[in-house]
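Missing here: one protein chain of the complex. Every other protein chain is in place.
After this line comes chain A, so read on.
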Amino acid sequence: MDETRMPPGFGRRGLLAGAAGIALGGAFGAPVLAQGSRTLRVRFGSDISQLDPARIFQNENQSIAGHIYNGLVQYDQRTNEIVPDLATGHEVSADGTVWTFRLRPNVTWHKNYGAFTSDDVKFSLERVLDPATGSLYRGQLASVKEVQAPDPMTVRIVLNEPNSGFLHKVCAFNQGWLVSRRAVTEIGERYSMNPIGTGPFMFDRWTTGSEVRLVANPAYFGGASTLTDVIFRIVRDETAAAIALENRELDIFYALQSPDVIERLRRAQGITVLDRPSNNTVNLVLNTTVGPLRDVRVRRAMMHAMNRKALIDGFFRGTKFEATSVLTSTFQEFSEEGVPRYAFDPDRARALLREANVSNFRFEITTVGLNPFDRFPVALANDLQQVGIQATVRVLERGAYVQARSSGNVQSCITAVVGPPDPDSPLVTLYHTRSHPPGLNTSRYDRADALLAEAARATDAAGRKAAYGRLLRQTMEDLPVLPLYADRLFIAHGPTVQGFVQNSLFTVNVSPVSLRGA
């Protein structure tokens, strides 16, 4: 679309003579010119619900929190390497159980909540570990025995046993985001929507269903943003959001999903469309404790029966990637070595079903009524029908879906584990026995615990990768979870946006962004 379109004038109005409201539109002049302020406007597809790191989940919440909070360390947005954040450095004891972090001096909490000290780190981690908090991420810190604050600028974390992946647990994401003892204590129950952090932006206000506003933190230790504020506008419809981006009513379009809209924006003048593989696959999780699904041959037959390439090329028009396991290429521990592949082969699927002596098998896929999860399983069900499995799709509204899944009483369900590039995030969540329902291990798989513990005990990166590699091989042989495709996040921005870096966390972070000409 032409960004230099003429402002509406009388000639244009003449085209619409008689239509009500035209005079009103003209009276207010051209609405679509870029603003002169340093406000960045970002599109969100859905609303936020809570910003307390102990309980936070969902991409929109995490996107907001990423601007407000810091961790001891953080993921480099480009490479996913772990780099310093509020800790300037750390040492690990020879036996791998004592981690000592030196903290950054002169960091202050937002809104006059005082100086950041080791006591806040101790409070943040102990708060997640306290059962009374009801944190979702207590298990992530299960290896922590004790958190000590020997002086205001030093934190010592003592582990029960060595954990080669421990830095992931204190990385700036979810439980790794640090909170202020004073703020959490004083604000109390209302903290979840009144967050206090040390990050480049401070929480200003939330208008339910409409927008979230953050303002720049002038005292940010990394240097204040050149933006004055960021407004996250909730625009559910992707076409409306695309028009708003083209009209310069928005600067960044987050969570771009529809292949049509992606194509449209790629053709639009002045719009940049970015994409990056994200840290998650979308999976069909099979309940391995019921009916024919107990037999691994049936599960393998299903994998051969589903034309996943056609799903990616056809339904998603190439906007997703093939998945070879539940880890994606964004993980440093990702490996395909020795991991079995399952080509689309309906004959092989039929043969495996015959071998397993399965006939008249009724199979139900439970999925959530959100785009695209409510539509693509239909194609898979059709593939399964072609080999004689009587597959149906049950679409549930989100609340009902979450309840059905957490009850564990589903034959199969569509599940994606969106999270940091910590391999434990998908692997523990999908395969560990401690994630049995109400957790997401609805397959009730029980053969991964030892391998996950082995990976945690590994002392170096190579050993760690080898252990995860063994786990990937085993789980792809056993197939409690069928990876359908690897997700890919699209983000588009307008011509005035500079310095934007897309991460693989499925979140949007505009901290390094500046506006050209503002």
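One rule holds for everything that comes next: contacts are C-beta pairs under 8 Å (C-beta built on N, C-alpha and C of every residue); 3 or more make two chains touch, one makes a residue touch a chain; residues count from 1.
Assume contacts and distances are computed from a predicted model.
Remark: of the listed names "Putative membrane protein", "ATP synthase subunit a", "ABC transporter permease" or "Cytochrome c oxidase cbb3-type subunit 3", the one matching the undisplayed chain in UniProt is "ABC transporter permease". Of A:I231, A:M306, A:A467 or A:L515, it is A:I231 that touches the chain left out of the display. Across A:T429, A:T475 or A:N503, the single residue that touches the chain missing here is A:T429. Interface residues of chain A facing the missing partner chain: 1, 5, 7-8, 12, 15-16, 20-22, 24-28, 30-32, 47, 49-50, 55, 57-58, 131-132, 134-139, 189-190, 192-193, 207-211, 213, 231, 233-237, 239-241, 243-244, 246-247, 249-250, 396-400, 402-404, 406, 417, 429, 438-440.
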